[in-house]
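Of the protein chains in this complex, all but one are displayed in their positions.
Chain IDs A, B and C follow the sequence of writing; residue 1 opens each chain.
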Amino acid sequence: MHPEHPVQPIAFTHTVHLAKRMQCTTCHVGVSQGPDAQIPNVTFCMGCHMVIDTNNPEIKKIAAYQARGEDIPWVRVYNYSPSAHVRFNHAPHIRAGVACSTCHGDMTKQTTAERKVNLNMGFCVECHKQKRVSVDCDTCHF
Amino acid sequence: MAHKWGLVVDLDRCTGCEACVVACHAENNVPTVGKDQAAIGRAMQWIRVERSWEGDFPNPKVRFQPVLCQQCDAAPCEAVCPTYASYHTEEGLNGQAYNRCIGTRFCANACPYTVRSFNFFNPSWQKPLNLQLNPDVSVRSVGIMEKCTFCVQRIKSAEIQAEAEKRDLKDGELTTACAQSCASKALVFGDLNDPNSEVSRLASSNRAAKLMGELGTKPNVTYLDRGAWQDAKNS
Amino acid sequence: MERRNFIKISALTGVAATLDACRAPDKQLIRFIPEENLIPGIAVWKPSICTLCSAGCGLQVRVMQGDAEVERHGERGLIKMGLAKRLEGSPQNPINAGKLCARGQAGLQVLYHPDRITKPIKRSGARGSGQFQAISWDDALKELTSHLTALQASRSANALAFLARPLRGQRRELIEKFLTAFGAPPAVWYEPFDEAVLRQANLLSFGHAALPTLDLARADYVISFGADFLGTWNSPVAQSIGYGAMRRGRPGRRGKFVQVESRMSQTGANADEWIACKPGTEGVLALGIAHVILSQKLAPQSIASPAASRAGSQIAGWSAGLPEFTPEAVEKQTGVSAAVMTRLAHEMTLSGAAAAIVGGAPLAQTNGLFSALAVNALESLVDANRDEGPILGFTPEPPLSNAGEPAAPAQASFARLNSFAQSVLSGKAGTPQMLMLYDANPIFSAPPATKIREAIARIPTIVSLGSFIDETSAQADLILPDNAPLESWLDSVPESGSFQSLIGLAPPAVSPLHETRPMPDVLLGVAQHLGGDLAKALPYATFDAMLKAALLPLRAQGGSVAAKTDDDFWQSVQTQGGWWSAPAAAGWKSAAAKPAAMPQGKQASHALTAPEFAGSATDFPFYFQPYLTPSFGDGSTAHLPWMQELPDALTTAMWSSWVEIHPKTGAMLGIQQGDLVEIASQAGSLRVPAVLSPGIAPDLLAMPVGQGHENFGRFASGHGANPLSILAPVVEPSTGSLAWAATRVKLARVGGPEQAKLVLFAGGMSGFPHDEKPR
Partner (left out) sequence: MQKTVEQIEQDLQRPTGRTQRAAERIEQDLLRPIFTTSGKYKVAVAVSGLLVLAGVAAFGYQLYTGIGVWGINSPVFWAFDITNFVFWIGISHAGTLISAILRLCNATWRRPVTRCAEAITVFSIVIGGLIPLCHIGRPWLGYWLIPYPNQRGIWPNFRSPLLWDFFAILTYLTGSTTFLYLPTIPDFAAIRDASTGFRKKICRILSLGWQGTPRQWQRLEIAMHIMAIAIVPVAVSVHTIVSWDFSMTLVPMWHSTIFGPYFVTGAIFSGIAALILAMALLRHFLHLEQYLTPLHFNNLGKLLLTMSLLWFYFTFCERLTTWYGNTPDEMAVFWQSIRLHFAPLFWTMVICNLIIPVPILSMKRFRTITGTAIASSTIIVGMWIERFLIIVPALDHKFLPFSWGVYRPTWVEDTLMASSFGMMALLYLLFSKAVPMISIWEMKVGLQPHGGGIITTAPAIAEPHGLVLEGPLPTDVPE
């Protein structure tokens, strides 16, 4: 199991970034287009942090990763076990108006991401039933 | 209107090239089992090309016939599964919920077409062959029964796309991997509920027949008889 | 393994449902910065070109982001990169129109093959011992250039030999220019099943030294003499598309297809009528049919046509109506009844568009050229003088100076290889001192009588530029591994399969997985390094520059790419996967496809010669016919697990090789299905399991090519036997092409099924149900 509060290599401050009026989709570009939200890589971070707040020790850490030719080894917060045989697609959920915070919590108040809900089948089915979405097995399992 | 997916196999077009078999391996992460396992009858194919012989030299005759899950409306596999791993989906497919499968293999025995493949072992893809795996399809582990899904991942993604664009699915917009690869167009996939789709048109041909139709399984795969040179004008 | 066990153990302890993939050991690897930004989970389709056979089908590659474990700068780590997930045919491509055969789709496994050479390696043990050590690219290139410099310095540049699979397009151009500028003799292009005889025949009959393209979609009647056109011959995908349309593409009109061969091929299995004929007499049968047509004037408008008279003029006695080929006389030679012949003649001439084609075993006889000319003559008789153009034509060559077909057919590859081997073994001055190998495997695919193994052993330095260790490259001293095709710039100039002229071109679909470099770039780099004429002849830093320079003249030709600037053109060609001319109005109406005019003063006609076989009929009572399978081709794709596990269409055998025997022959020799048998020819013997098949003449043994590798990766090594290893070096005399169907063999049972280990996919053999309805 993942820790519910995974320790990330960089103490990325969602709070700060969102306060600067960035959108979730600025970095997680895939979220409205396809299955995965996408975690930005070190080059993307350094696109801004080449000039912004370069003295911050966390940002120095990012710069060091880049200098070594390495990406930031983010720790996954949510993941499905392969034995669940489940396919989750972000995009239709976003289109259906499910707020990111439903599963990921209110990021304007959080630093790093945490597990907000227990993503078991009951959680999914409950919401699908509530919103009158199909709960046929092959909606998610294939 | 709900979809009802169907496939037509034109036996007169099928050349037995087995491009569909490899397409299915690639699309659906169907493993290869190796020589030793294949030797004891454990090769896994969601679609196979059966060949039958008749006659002898100098007049032998051969027929090729692709056999895949017939996606029966009255499927013998579904009733027997104690855990609902085999079940009827809302779109009329014979679904297989891998996570729910406990491996009784009852469905495979009940299936008259023997189109179900069982994972006798964990499948292995020696690195880096694992990189070929289609991320849209789960990799089934040991003890799980699997079978042709009519490329449900393609259906789902096409439906999600159509929903995003707020339109209906078009005929031909979506096809299975086997039908996609079939050079002689022996395999045609589509929505049987759409009377104008190619698959509906072909399925109502007077060459149409169901595989072991007398068993009453009501398959959604239709075979078009091969016919002969002289018969062509009648079809 | 660890991960698998981990999963199992976790499953046992009941935490399977909550198991997390990311706890796997991969996690400890460092992550490299991605080189390419793709949105995860969203597929991008990129163009590429299939290189697994010479048909040159266009591909579209499904690329998705994924984590790959790679080695970069000596460190292992994970990188997010675009990974090829699936190969489909390119829908725009005029050849394959979105379709792809089984072998082509398995090209994915070439990319991800666990036995690919991932970095340059140098021999560390005895030659052929298979011991190599990894070296850096700098060292590897230094070593290669120092060898080449030494050759130049010792004024023996002509001692450089280049052995490669026959290529078309800019790769060939590059190698040829390289060798010319270096001062070396031309490359030895070798493939075991070349089509030199057919090209020669087509040159004589039709004026094109090329393989034909068939407009099967329009055909009402096709008679094929041995051509496995739905499986392995020519451009199978294009021909399968046409075949489907011929059968059921036109309501109320279904083409008939007749196959003449003595062992039922996958193509033959689809025929409406299958006619067995004695090996080597296919041409005679064609002339028997032609005799009926000529004598009964069944095709009066065609008989006098220029095409028919041109093709016919190659056959002695044509203008006299082929008096020697009366159906009765032909029946004696071929074993096909006169009545059948007459019926075929009538059917062909009465049923709309008809065509006769020839390929495969009939050409691999000592009288192969005659057979081909005979079928060509029949073809011109039934297929000429058609308003909408004939069924059989030739793909127009692209309008480029250096892509055209050779004016005269090149020497057959067997003859080239043979003379190369002789020259090495003779040991005279100027004989090859250094060999560069690229994608050719003659030690596996040439009959041992060529002594190519011994010849290669004598060459002091061998450098391979291939991606895999095979029987030949195992002898190399230095291997500079090429990128996989999907990682390379590719071009193709398909010889057949399209009515439009076309050039396929594609940039790499994915970044290199391993530390490999594309062969063209290596050669270009070496050329630059060596300087002089070489640098002048090949003034390109990378292969794409060379491709761009070669293709830009096409912009003026219009065709499929309309672009205002060269850069636009270059971009569009890349996205489209190539350039092709505007589609021809209907089939062969375009002028480019019309047969070339007959050169004046060349009216040599060919008379029938009987086929000759190696081995006497008494000592070696059976004809022996190796045949190509759609899975393995000539054996170069035997290392792909998908191909190994693909059941053979007719026998359903997988992971093994076998010999097809008629049940009567089996009964006579006490051989049952699955028994181990020994097949011996003058040139050698081999042991394989027997498969009893009703689709083979009782005096013929047929065996698939491609298995029997001794050293070709984990999936191919050690399965089955190689029929090429018992072929006698008989050639078709006019081309020097290997007559691979002209060896006689004997057969004996040597063991039971336990020793033979035949793996069949089908459990039972079934007849059709009586109502002929699908069952």
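We take it that a contact is a pair of C-beta atoms (placed from the backbone, for glycine too) under 8 Å apart; a residue touches a chain by one contact, two chains touch by 3 or more.
All values derive from a computational prediction rather than experimental measurement.
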Chains in view touching the one left out: A, B, C
Residue touching the undisplayed chain, where the options are B:Asn59, B:Thr114 or B:Asn206: B:Thr114
Given B:Cys17, B:Val30 or B:Cys101, the one touching the chain that is not displayed: B:Cys101
Residues in subunit B touching the chain absent from view: 37, 40-43, 48, 50-52, 67, 76, 79-84, 87, 100-106, 108-110, 112-114, 116-122, 142-145, 212, 215, 217
Footprint left on subunit A by the chain that the document does not show: 120-123, 125, 135
Touch residues of subunit C, complete complex, unshown partner: 5, 8-9, 11-12, 14, 16, 652, 762-766, 775
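Heads up, the rule we're going with is that only the chains that are shown with their structure count from here on.
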Chain pair, A-B or B-C, that carries the greater number of C-beta contacts: B-C
Chain centre separation (subunit A, subunit C; CA means) in Å: 49
Subunit A and subunit B: spacing of chain centres that average the CA atoms, whole Å: 36
Rounded Å distance, subunit B centre to subunit C centre (Cα mean): 30
Subunit B, residues touching no fewer than two other chains: 141
Multi-partner residues of subunit A (at least 2 other chains): 82-84, 89
Subunit C-facing residues of subunit B, complex: 10-13, 15-19, 21-23, 25-27, 32-35, 38-39, 41, 43, 48-65, 122, 124, 126-135, 141-142, 177, 180-186, 209, 211-212, 223-229, 231-233, 235
Interface residues, subunit C side, partner subunit B - complex: 4, 7-8, 41, 64, 66, 68-69, 83-89, 96, 98-106, 108-109, 111-114, 230-231, 236-237, 240-241, 243-245, 247-248, 252-254, 256, 264, 266-267, 269-270, 272, 274-276, 513, 630, 641-642, 644-647, 649-650, 652, 654-656, 662-663, 694-698, 714, 719, 757, 759, 761-763, 765-768, 772-775
Contact set on subunit B toward subunit A in their complex: 84, 87, 89-90, 93, 95, 97-100, 136-141, 149, 152-153, 156, 160, 163-164
